[in-house]
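All protein chains but one are shown in place.
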Amino acid sequence: MPDAAIVRVTCTINGRRTVLEGHPIERLLDALRHAGLTGTKEGCGEGECGACGVLVDGELVNSCLMPLAHVEGRAVTTIEGVASDETLHAVQAAFVDCGGAQCGICTPGMVLAAYDLLSRNQDPSDEDIRVALAGNLCRCTGYQRIFASVLEACRRSGR
Amino acid sequence: MIPLDRYELVTPRTLSEALEELAAFPGSRPLAGGTDLMVALEAGTLAAGRYVSLLGCPELRGIDVTSDGVSLGALTTYTEIRRSRVLQSDYPMLIAAASETGGVATQNRGTVGGNIANASPAADTPPALLAYDASLELMSSEGTRMVPYVHFHRGYKKTDLQPGELIARIHLPRRSLSRASRDYYRKVGTRRAQAISKVCFAGTIRLEGDRVQDVRIALGSVAPTAVRATRAEAALQGNALTPAALAAAEEALVSEIAPIDDIRSTALYRTRVACNLLREFLGDHE
Partner (left out) sequence: MFDAPQIGRSVPRKEGHAKVTGQALYVDDVMPPGVLHGATVRSPVARGRITDIRFDPAIRWDEFVVVTAADVPGTNAVQLIMNDQPYLASGVVNHPEEPVVLLAHPDRARADDARRHVTIEIEPLPAVFTIDDSLTKREIVWGDDNIFKSYSVSKGTVDDAFAGAALVVEGVYETGAQEQLYIEPNGMLAVAGPGHGVTVWGSMQCPYYIHKALAGLFDLPLDRVRVVQMETGGGFGGKEEYPSMIAGHAALLAWKSGRPVKMIYGRSEDMAATTKRHPSRTRHRTAIDRQGRLVAMDIDFTIDGGAYCTLSPVVLSRGTIHAAGPYSCPNVRVRARAVATNAPPHGAFRGFGAPQSLFALERHMDTVAHAAGLTPDEFRRRNFVRPGDTLAVGQTIHEPVNMGALLDRALALSNYRAKRERFARENPGSVVKKGIGLATFMHGAGFTGSGEVHLASSVAVEAARDGTVRVLTSSTEIGQGTNTVFSQIASDALGIDAADVDVVQPDTAVVPDSGPTVASRTCMVVGRLVELAALAVKHALIDAGLLRVVYTRAEFQAACERYVDRFGTLRETSRYTPPPGLRWDDEKYVGDAYGTYGWAAYVAEVSVDTRTWEVRVEDFVAVQEVGKVINPTLATGQIEGGVAQGIGWALYEDVVWREGRMANAQMTNYIVPTSMDLPSIRVHFEEVPYPNGPGGAKGIGELPMDGPAPAIFNAVANATGVDATRLPLTPERLMEQMEASIA
C-alpha cells in the first residue's frame, strides 16, 4: 500500500497509549489483530455475530464495523484488558465456573458484552441480560450457561 | 474486501469543513457510524473512492428541544435516542424503533442520519419518522434547505439528496398529546433481535369521542421506500372505528403498499401481516 494511504492513529488500548498504523478505513478489528491482539475474533464481518466486540470509550462496538480513523484519541478495551494482570474479572471467572464457554470463539465478545452490561446495570433481570447479549451469537451453548455465568458474576460482585 | 488503497477517508473537524470536502470532491460520500458502509467494505461491494467521516463534526450531534418540537442531529445514535427523556415521553415510537435496530453494539454506533441516507426500505426508524411528520434539514456548502421526510425517498435507494448535500438534522414537530392519543409501533422481523424487518408498522392516533381525530400510519418493508399510508388514513379520518371502517382502511392500505417476495419473506405474508397490524393498531381484538 502506498505510504500516503497509511495513517498513524493514537489511542489507548487496555490502558496503554498505543499507535496503530494502517489505512484509515481499515477495520479496527484487523488493526487490533495485526497489532497482536488476537483475542478479538472475526465471526461474520457483517456486524451480526458480536465476536469482534470491543469497548470504545466504555461503549460496546463491533470492531468489524469501525474504521481505524474513528479510534483516534479514544480508549479501547479488548478481551486482553478485562483481566487485571493474573486475576480474572468476575465475569471471566464465572464463565469458567458455570460453563459459559464451550468452543470459546464467541467468548471474548460475549465477555465484553456482559462486562458492558454490568458496568451499566449491576443487578440485571433475566430480560436485561437477554437484551444485552442479543447482539452476540453463540452456536454451542443455547445461551443458558452464559446467562447463568452473568448472574453468577453479579452474585459474586456482591449483589 | 477490495484492496484498501482504493479508498480515501478524510476526517474533517467541523461541519463546514465536511461540506467543503463534499463540494470539492463530487462523488465523495459521507461516512457516519459505519454500520452499513463497513459491511459493504468487507463484502467487496463498497464503491472505491473518497469518503468523508462526519463523526468529528459536533454540529451534527445532539437532541435539541425547541418550542417547535425536537431536532436530532444526524449523528444521533440509537443509544442516544433510547436515552433521551423527551423522546421517551413524546416520541416513543422512535425509542421502540431504536431498540429494535440491531443489538447494543449496533445501537452505540448506528446513526439516524446514516440510516435515512442508506435508504433501505426495511429500515426500522423511517416509519416512525413518517408517522411523526418529520422533516429533514439538508446542508451543503451552498446552504440549507428543509424537506418533509415524506418527500425525501424517491424510489428504491433513491433519495432527494443533491450532490454535495448531507442530512444535518431531523426535525420533529411538537406533539399535542392527550389521553386519547396512542402510539403503536411493531416490527415483525425474522427473529426477536438483530433482525431485518419483514413488516414494520408505525401508527399514531387520536380519538375525539369515538371518532378518529388524527391518524398517521407508516410502514416499512412493504414498498421500495417506507410509506405513509395516506389512503388508509383518509378512510379512517373522522370516522368511528366500526368493522366497516376497519375493513375500508384495510382495503385502502392494501392498495397503497407493494410488497415483494424476497429471500426473507413473501408478498402475501407481508400483506396479511400489514393488515393484521393495522387492526391491532386500531384496537381490533377479533
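Here the chain labels run A and B in written order, and each chain numbers its own residues starting at 1.
Definition applied: contacts are C-beta pairs under 8 Å (C-beta built on N, C-alpha and C of every residue); 3 or more make two chains touch, one makes a residue touch a chain.
Predicted model only: the values in this text are computed from it and were never measured.
Across the entire complex, the residue among A:44, A:75 or A:151 in touch with the chain not shown is A:44. Of the listed positions B:23, B:65 or B:193, the one in contact with the omitted chain in the full complex is B:193. Even with one chain removed from view, subunit A keeps its contact list with that chain: residues 33-34, 37-46, 48-49, 51, 78-80, 82-83, 88, 92-93, 95-108, 111, 129-131, 133-147. As for the chain not pictured, it touches subunit B at residues 1-4, 42-44, 103, 188, 190-196, 198, 263-266, 268-269, 272-273, 276-277, 279-280, 285.
Quick note on the criterion: only the chains that are shown with their structure count from here on.
Our note on geometry: subunit A versus subunit B, Cα centroid distance of 29 Å, whole angstroms.
Across the complex, subunit A is touched by residues 3-5, 7-9, 11, 31, 33-35, 38-39, 41-43, 51, 53, 55, 79, 102-106, 108-109, 192-194 of subunit B. Residues 1-2, 5, 23-27, 45-48, 50, 53, 59-62, 64-67, 69-70, 72, 113, 116, 131-137 of subunit A touch subunit B in their complex.
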